[in-house]
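A single protein chain has been omitted from the complex, and every remaining protein chain is retained in its original position.
Going by the order they are written in, the chains are A and B; count residues from 1 in each one.
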């Protein structure tokens, strides 16, 4: 068994991303949630199933009270040095559903207060008072470092990466998968579906994570629709090729819609521009979804978007039954609750509760 | 029945303020709390009665635990893009009394984070994770828009206006009414009383709302004491005239005190000055209440103030039995709890609990 507490930081850092994955587990269960690659298909299926059970139990007052009793003895720290109200509130609600008490730091200016203290010491401080750290940071790799640090301390509490740097935002990928699972629940599941990604595919970390996670499903075909300058990276294409996944590149949205089972829209990520106004010079008008595009969809097709959106989806589309992006956001709350429950070994109790109470 | 989900935004906006009121209700119960005009006398009486029952139940540990179990399955979002610690904390406590879990955004700088996202999308985001949105904003009409938006979405959760723009702050008006109800509880109630408003009556939205709400009581006489430049608006006077309410204008505070049953003091609202220093040029020294004014009051008269205060009430007055402004602030917590309980149909359960437990 690979344990973070058995390996030095230097040796751990030298590992490939895939070789790191087992270290985030403890006896084949997640100990920390750091990268999307941790989740193989069995885990994705189990999490989605658990999220649905939690969602259904939560429909009644009594069910919600019972959920809240599961982790009423635990406290979670939300450490958001990079602000994201959306992700923050989603985790906040997920914790509350399970009864965790909260503490939070989401003021970036707080850093000045810790002047002279290392990031490591700040993380250990938080671990002194809480049983779970959910963290978001502009610094790539900080969640990974924190996981290693705490696993090598006297308080080896779990760390959940709520977004770190440009690279990883694993719970966003989980909620995307869960939304696809729910969308195709009565339609054969994700296997065999055609997913069309649209927009800024080069820099959207959600697209990159989701694309790789989808390789775990059988016969999923991926289509990347973007202007040349924002097309999906060569690295992702290489992974898809290596795994024998059928995929195509396109710059014609309307041509790709009729065959799509899911359309994953994204906004231009101009916050990652390396030169000022870089994104503004790209014409994305052909990569927007409006009312005119709705009739092109199959009846069963769904439209996703990680939000926030700008002009790439017209608000008129919101009321279409194809639009699932608002439900997608709420799915984030359920899948995060499922994840936290799993970390604290409350997945089986929830499944048993569900069965023994005959919940539908 | 008028339903927000049956009317377009354009058609709704074209309605008069009074015609909008039924749309904030659902089956004759408040669905949203947006404007003070929603509350007719029956509602004001019911809310005050409920607030008192909550306050009395809350006196014991067991009672408080039972109150907290009422909405333990619900989560409230406090969205304060215009800061007001006072109102924020009051709602925070009100929610906690009823067991609601909280999420909050009260950093104005957060807006930059949502750059490119519409206000509508932000509100829908919040609605994804919570069961109630309590919002305060510098933007007039935003609460109304949010109520319409959510009533036309898949998650039609209630919105409470905690202050929007210059115009509306309905829960402040409710707590003022509740304070008068309590003050005259053993003295015939609000009917027939003489209320003297003092200070910046032109711009104080609490005075404007309270003055109109008081027209629902029988034979209440209103007296407005202010320097000319800050006297009550013509629009309010027109409403009072139309409703046949006796009122008078004055600039002599001491002359009006002996007949007053309630004195409602206010501070100069210089934050609404349109030219710099506008308020500073007005001499308000004659509109302040000090120890010297206390002997002028009837024994049963009460002094209210929405707070914060500046120099318009001397701190020496705080210890007088006439001063009820600190209790008034605490009343805000109870009336807000009553309001939230009513929105979630917990008013009758609270009344029944009160009766069946023989609480005094």
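A few comments on the model shown:
As a convention for this text, a residue touches a chain if its C-beta (ideal position, glycine included) is under 8 Å from a C-beta of that chain, and two chains touch if they have at least 3 such contacts.
Because the structure is predicted, anything quoted here is derived from the model rather than measured.
Residue A:125 is the one among A:60, A:125, A:138 or A:357 that touches the chain missing from this view.
When the missing chain is restored to the complex, the residue among B:194, B:208 or B:267 that touches it is B:267. The chain that is not drawn here is touched, among residues B:123, B:284 or B:333, by B:333. Residues of subunit A in touch with the missing chain: 69, 72-73, 75, 77, 101, 103, 105, 107, 110, 113-114, 116-118, 120-121, 124-126, 128-130, 153-155.
In the full complex, subunit B contacts the hidden chain through residues 58, 60-61, 64-65, 68, 83-86, 89-90, 92-93, 96, 107, 267, 307-310, 315, 326-327, 329-330, 332-333.
We adopt the following convention: only the chains that are shown with their structure count from here on.
A straight line joining the Cα centres of subunit A and subunit B is 41 Å long.
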